[in-house]
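Note that one protein chain of the assembly has been removed; the remaining protein chains are unaltered in position.
For chain A:
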Amino acid sequence: MSAETTSETAPEITSVTGWGRTAPSAARLVRPRTYAEAVAAVRDCGPRGGIPRGLGRAYGDAAQNAGGSVIDVTGLDRIHVVDAGAGVVLCDAGVSLHRLMQVLLPLGWFVPVTPGTRYVTVGGAIGADIHGKNHHVSGSFARHVLSFELLTADGTIHTVDQGTDLFDATTGGMGLTGVVLTARIRLQPVRTSLMSVDTERARDLDDLMARLTATDHRHRYSVAWIDLLARGAATGRAVLTRGEHATPAALPARARRDPLAFRPSRLPAAPPFVPGGLLTRTTVGLFNELWYRRAPRARSGELQSISAFFHPLDGVPHWNRVYGRDGFVQYQFVVGYGQEDTLRRIVQRLADRRCPSFLAVLKRFGDADPGWLSFPRPGWTLALDIPAGLPGLGAFLDELDEEVAAAGGRVSLAKDSRLRPELLGAMYPRLDDFRALRAELDPRGVFVSDLARRLNFQESP
């Protein structure tokens, strides 16, 4: 079961998983509350090393370290300086994006990049170099990080500026270069806390791709939900959602009194035990049908809260439990522009196979980010959640990996829990640079994770 954050100071052996709740492994969980304790945690990692962990939203095994230490950084959670004039925040790595939004929105600032959940830490956002619905405009998280402090394997703390090798190795480096302690982040100005949202339906994949290609650049935020259970002529039918931060003029009179209010609502959590097999083709197919039909053919200017637009699933704590004890895998890949045929083929294969996925999201990435192991690159990215208990799923996803790699694409490491190690180098051409830097920075391999072991990160070039 996933490790819930505890406040005890004594290290304990805990079974740890990622958000997908697959492949548990046991580690010593330490939760430093000061930088000195963080330094001590790194120095005392033991023979099987350590890995930083935030709120555990990485789907796979990136923040697990079997037999070693897992350094929970959520105890380092101070917001040090908010420069409300320039729009820059200096905060600890354990601060969540949720907390940043609470503090910054009333001041007229928003986090520059947010993924589908607010419950990720700043450290995790840097380690996974997360992207959001605005990647085509704003790039990934690291693009907005001016500098950070990094605690490296020798127990020293470095200030790392944008544009340096260590910066580019750490952003997207999955915590394997060290523990980020603080970061300075440039913020996005907003005038209201509401989103102005346009919704439209696309009848099939080609229609969807044409709409996205033609109009994506006009929207700051853009994403498409695809019904992967639709078949035949409807294969790839989708609901497009685009949004901007609403202007004060667009707000109804009542909301204008407090235009920057941030009040996300939360429903009760999913129960700790949920029987498996809830998400079948039938139930998911039904959901997808309703979801598609419910969406308006075209609607513009609808006002939505930030949580409704960006983080609908955050409203249900522990929603990952609905997949039962088998857990689930998220499969996210990107293929470059010009490789639309690969995307079409994969969507076709997913539709043919009838994978019960109710969360399948397509979007267009903009310019690549400098992080050596950063996931985004210009092209199409598709992400989907699939119950891990589906028979034959492993072999099927291996086949998709082959197609993705052959097209020069890659899968996301923050989501991964099953990639074949042989494909890592093909998908991430700067892997050898990363290994070389790590060999120099951390010759004893203090920073290591289940992901790093599984994908042979330590193997020399």
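Please note the rule applied: a contact is a pair of C-beta atoms (placed from the backbone, for glycine too) under 8 Å apart; a residue touches a chain by one contact, two chains touch by 3 or more; residues count from 1.
Heads up, the rule we're going with is that contacts and distances are computed from a predicted model.
*Asks:* One chain of this complex is not shown here; going by its UniProt record, which of these names is it: "Extracellular solute-binding protein", "4Fe-4S dicluster domain-containing protein", "Short-chain dehydrogenase" or "Cysteine-rich domain-containing protein"?
*Replies:* "Short-chain dehydrogenase"
*Asks:* Using the definition of touch stated at the top, determine which of A:Gly60, A:Gly116, A:Gly243 or A:Pro370 touches the missing chain.
*Replies:* Reading the full complex, the residue touching the unseen chain is A:Gly60.
*Asks:* Identify the residue among A:Pro24, A:Gly87 or A:Gly236 that touches the chain left out of the display.
*Replies:* Hidden-chain contact among the options goes to A:Pro24.
*Asks:* Provide the residue numbers of chain A that touch the chain removed from this figure.
*Replies:* Touching the missing chain: residues 13, 15, 20, 22-27, 48, 60-61, 65-68, 325-327, 329, 388-389, 393-395, 417-418, 420-421, 450-451, 453-454.
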